[in-house]
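For reference, the structure I am asking about is given below.
A single protein chain has been omitted; all remaining protein chains appear in their positions.
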Amino acid sequence: MSANKRYGMSIDIDKCNGCGACMMACAVENNIPPAPEAANDRRGVTWIRVYKVDNHLAYPERRTAFVPVLCQQCGHDTPCVHVCPQQAVDVDPETGIVGQMPERCLGCRYCMVACPYHARYFNWWDPKWPAGMEKTLNPDVAPRMRGVVEKCNFCHGRWHAAQQKAAAAGQREIDAADYVPACVEACPTGALRFGDLSDSSTEVAQDAQRPESFRLLEKIGTEPKIHYRSRRDWVREIASAPRPEGKDGLRG
Amino acid sequence: MLPWIYGFNWNAGHIIFLGAFYMVLAALVATVASAAIRSRRALRMDQAEAIRWHSDFESMPACDQVCRHVLTGEFQSRQCPHAFDCRECETHAKLIQCHPLPRVEEPEEDVFGMAFPLDRFYHRGHTWARLEKDGTVLVGLDELGARLLGRPDALVLPKPGDRVHANGAAFHARRRDAEVRVVSPVDGEVVETGSAERGWYLRVKPTSNDAKTFRHLLRGAEIKPWIQREMERLQLALTAEGAAPALADGGVPVSDIAAAYPAADWDAVCGEMFLEG
Amino acid sequence: MIGGKIAFASGMLLALAGGWLAFPRILYQTRQQPVNFSHKVHAEKAGAKCEDCHSFRDDGTYAGIPTLDKCSGCHTAAMGTTAEEKNFIDQYVTPNREPQWLSYAQQPENVYFSHIAHVKLGHVKCEQCHGNEGGTGALRPYQQDPISGYSRDIWGRPVAPVGLRNEGGMKMDDCVNCHRRQGLEYSCLGCHK
Amino acid sequence: MASVDKEFITRGLRRSSTGRFLLWILPWVALLVFGLYSAGLCLVKGLNQTNMDNRFAFGLWIFLDLTVIALGAGAFFTGFLLYILKIDELRSVINSAVVIGLVCYSGAVTVLAVDVGQPLRSWFTFWYPNVHSMLTEVTFCISCYLTVLLIEYLPIVLRNRKLHDVPSFLVFEHELHKLIYVLAGVGTFLSFFHQGSLGGLYGVLRGRPFAFREGLAVWPSTFFLFILSAAAVGPSFILLTTWLVEKLSRKRLVRPTVFRRLARISGLLLAVYVLAKAVDTLVWINRTSPGTGFQAWQYYSWKPFGTWILFAEIVVFGLLPALVMLTPRLRAHTGWLVTAAAMACCGVALNRFVMTVQTLALPTLSFDPYLSYYPSWQEVGTFLAVVAYGVLVYSFSFRYFNLFPEERELRLEAAAQEEEELALAGRY
Partner (left out) sequence: MTTTRRNLLKFVGGGAAGALLTPAPWRLITDTALWSENWPGIPRPARGEIRARFTHCTLCPAGCAVRARCVNGQPVSLAGVKPHPISHGALCPWGIAGHHLPYHPARVRQGPVKEALAAVSRAITQRGAGERVAVLDLRPGRTVSWTYRRAMAAIDDGLYLAPRQPAYAIDLTAAKTVVSFGAPLFDGWGTPGNVFAARANFRLVQIEPVETRTAALADVWLPIRPGTETAMAAALAGEITIAEAARETGVEEQAISAVKEAIGNSPAVVLAADPGSPLMSLNAKLRALGRTVVARRESPVPDAWKKAAPSTEMAAVPDKAIRVLLIDESLPGGYVPWQDIQPKLAPNAVVVVFSSSSEGYARHAQYVLPAPVYPEMAEDIGPAIDTVAAVFRIAAPLIAPVVPVVNPGELVARIAGLPQTDPLRDRADAIHKAGRGSLLSYADGKSTSMKEVTADDFWKTLNQGGCWMDDTGKKAAPAGLGKFGRSGTCPTAHDLPLAVVVAEARRGGLESPLMSKLERESNLRMTANRVALSPADARSNGIENGGRCVLETACGRLSVVAMIDAGVPAGVVEVAGGPRMADLCGANQRARVVRA
């Protein structure tokens, strides 16, 4: 068996134009239903969510950046894993992916409270697709039921498919090109990159080493595996704790 | 949860946590089970009546649990530790040896106009027991008890052959809203039932006939202070149950007290006087 | 007193009988397969191996129960004389109607089961999970738990679901047993989707 | 006094007429029905009926569960004091304490069952427990302790006048009561852990620096603070409820010495708690919080959660009632006592509010907005159902069981006093 992987992502904020292709691709890939009438940005399900972030200044000094936030796949002391009362969340030692088992979940939402990145989503409603649209569901991902928590798992269905493809070729090791999460594949600007962080030859591992690279809330010690980078100072500052005076992020 | 269930890990956390859980469960199950087993045994051993008496006794206010030797003035204050069952009381045994009761010459004690013949033993629950010549014991209500119940509206007497227990229920009577359990002064088997008119209610063949049989019952010189005290309690109970003006003449109670205080919660008054919890 | 004991005992006996004898029978809905297919006949007479009909596609995905095309390959006209075959041809082959086979071994939606990984990498024999299905002369009735909606083969061969018993079945416990023995148990999402 | 249910009422206790009682429970039953409807909506239609959301994943219910369980701590703590430390004075409130505990815990568990998204799977926590989760500890301990409370409640029920007539009940009650100290011990053990792990629930949240605390071994400091605060406020709540029942029923139920004893215990523990809380807060401000990259003053710059809330929690609703309850002069006045007890209860509620609601309202990411949340009527309704349920269970228990063993004695004493006064007035 091969050495354990540590899948991670690097995100170039300076390249993200906030188009939302990643969010759409994610929802399509992972069978996330469209929002019911009453949903809003606090009750939606977006495994990856692009936040519109600004420098807290008013026009014309205002500058905007787009920050895609998905499950940060914390590598140390993963907050959601040890709070789950019934082992519905685990970290795969083979891939480093934090997995959420909706069928084991009882919907207590403690993990959502524990997650500092708000990357976990609760199914407030029954999943519902417009009539006929359920034909467009991805067979590699099981739709979730109402009342459970879900989150990004780096398109685990694609990992399964890649495993299956490798098995068909008689191999245990998957081809890196076969396993790319939907958001990374969909990003038109190439802002997202995906790969094995433990392999220093990958683009992601090198991105993580760049001086302008940072991770969200690094100081709380969760060792996230999503590495952001930006050459803009104020953008790098978003990695730290919120500044209280900037309360006017009214547009989310 | 269990070692063969998916998700169980043999690590310290699991073992400590689940170990504690199973210990708690075991403690709870053991507690309930042992209570059940013990109560089954108690029922088998016919201890229900004794337990009821103990339970009733414990629910009495401390001031009502006074030792009979306080009544006679031998003690300043003493709370009875044996639920008025002096047969088990070593203190009583000693005292009764050291200070035999003074003999009373009168054939009967007259307290507040009520007759308490001295040929019998009195239970604190207002019944008396009289040893008959044939070795049976007659059980009846004393004068105060009789006046409290007056003419009972209903009477449930045991059948001949039934067992009665000292401090256990002898028979049940109802007067107005009062359901009264009248205690038996002695252990034994019911031989014959009487009635209010006959002056006694049960003829009992006592289980044993030794000196201990009547040791827990009041007699002779104890009766007067006891009844005086009982009258105070009655007074208090009547006041508490809203029967003012209580014993207006300050002396002799009427022959049917229940009828005299229609406003009183008679059930509570009888409960108080017949020592029922 | 005695009466009470009898009442208690009879209630208990009734419940025991109901729970152990009647309950497993009423729990499962039994449905018949559309065609009385004999694996044995096909294996012996046609010399078919499992993978001849239950094949893999080029990309390694498992095709499952063969479609009518596969059957029509041989059965355009009756090959034998059995009434079953005639019925099959009349009912399905001629009108080109897919028989609605009931899959005993269909895993729940949340399971990602890769046949090829087990067969090619794990060298698992079909019989190890499916038993001697390939040698049976007739299809057994399909039993389904109407509450959970799962086939009895994958959920509930033992009615009392206590622990990892029942080797060689297709419950999660069976999967886990085998995976644990081989040291191939990592995480939920290793098998679930 | 004409009551059709008189034969069920303990002999010698005065209870209102059946009609009046029905009149009293009627609004509560109505409230219960409304609340059950709300809860039913949440169960059938799902939690979209609430106003909780992905950020406010815990709402009114968790806050109230935490509060209610803290207030219900009186049951275990009184049991502990009475049966283990043998403070016999508390016998007169133990039954009431058990009923309050039972109401609080069963109510909390019921609300939790509505609060989870998949109640049908709630047993998974027992079957596949993750022993590292504080919530597992809470679930196990609360359900075990609820069992303990039910067993402790059993003797109270079996002492009902009618049930007591049945010999097997009588004997079982008697035998069970003999073993009550075992239950008290187990209850104390369980309560210690679940009160603590309720605190741990938030203290372990590394991702919420506002709640995160360091501590001993696997337990953050909130674990111990919650135990302490619950033990402190439990007696206060018993005091408060007893006083309330006395006022509502217009009866004397316990001796004033019991009130004072409860207040002294409560005050003492509260003082210790306030001290510990103050030390913990200082450590948190100067060490824990900066260690995670958050300066503590930042938390309090989000209005309306200014530092006033910290002050209110520690000083106004902590230190102040503790001082009142520890001052013999003030303790002598029931008014002071009750006010202080009520303030102590509010203080613990405020603490639970801060731990749950404020924690979730504060942003963690710099581009997070500060959020507010208002419960929906379904959430409020479900909570009101629990309140109504509690009042009903207590009312029935008070009516049919002997919750205050000294009640009759006190009435006789009062009668004696009345007589004495009459005598003094020269009536005779």
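Observations on the structure shown:
As written, the chains take the letters A, B, C and D, and residue 1 is the first residue of each chain.
Definition applied: a residue touches a chain if its C-beta (ideal position, glycine included) is under 8 Å from a C-beta of that chain, and two chains touch if they have at least 3 such contacts.
Treat the numbers as computed from the prediction; the structure is a model and nothing was measured.
Every visible chain touched by the undisplayed chain in the complete complex is listed here: A, C, D.
Between the chain not shown and the residues A:52, A:76, A:172 or A:210, the one that touches is A:52.
Contact residues of subunit D toward the unshown chain are 118, 120-121, 123-124. In the full complex, subunit C makes contact with the omitted chain through residues 2-16, 18-20, 23-24, 27, 57, 59, 61, 63-64, 108-110, 145, 147-150, 155-156, 159-161. By the touch rule set out above, subunit A reaches the unshown chain at residues 14-21, 23-25, 27-29, 31-32, 34-35, 39-41, 43-46, 49-52, 54, 57-60, 62-66, 103, 126-139, 141-147, 182, 185-186, 188-190, 248, 250-252.
Note that in this section only the chains that are shown with their structure count from here on.
Mean C-alpha positions place subunit A and subunit D at a centre distance of 41 Å. Per-chain CA centroids place subunit A at a distance of 37 Å from subunit C. For subunit B, residues touching at least two other chains, in rising order: 5-7. Residue positions 87-88, 104 of subunit A are each in touch with at least two other chains.
With chains as nodes and touching pairs as edges, the resulting graph is a single ring in which every chain has exactly two contacts. Contacting chain pairs in the structure are A-C, A-D, B-C, B-D. Of all the residues in subunit A, the ones that touch subunit C in their complex are 88, 90-94, 97, 99, 101-104, 140-143, 153, 156-157, 160, 163-165, 167-170, 172. Across the complex, subunit B is touched by residues 163-164, 172-173, 176 of subunit C.
Across the complex, subunit B meets subunit D through its residues 1, 5-7, 13-14, 16-18, 21, 24-25, 27-28, 31-32, 34-36, 38-39, 42-43, 47-48, 51-52, 54-55, 59, 61, 177, 179, 235-237, 239-240, 246, 250, 265, 267-268, 271-272, 276-277.
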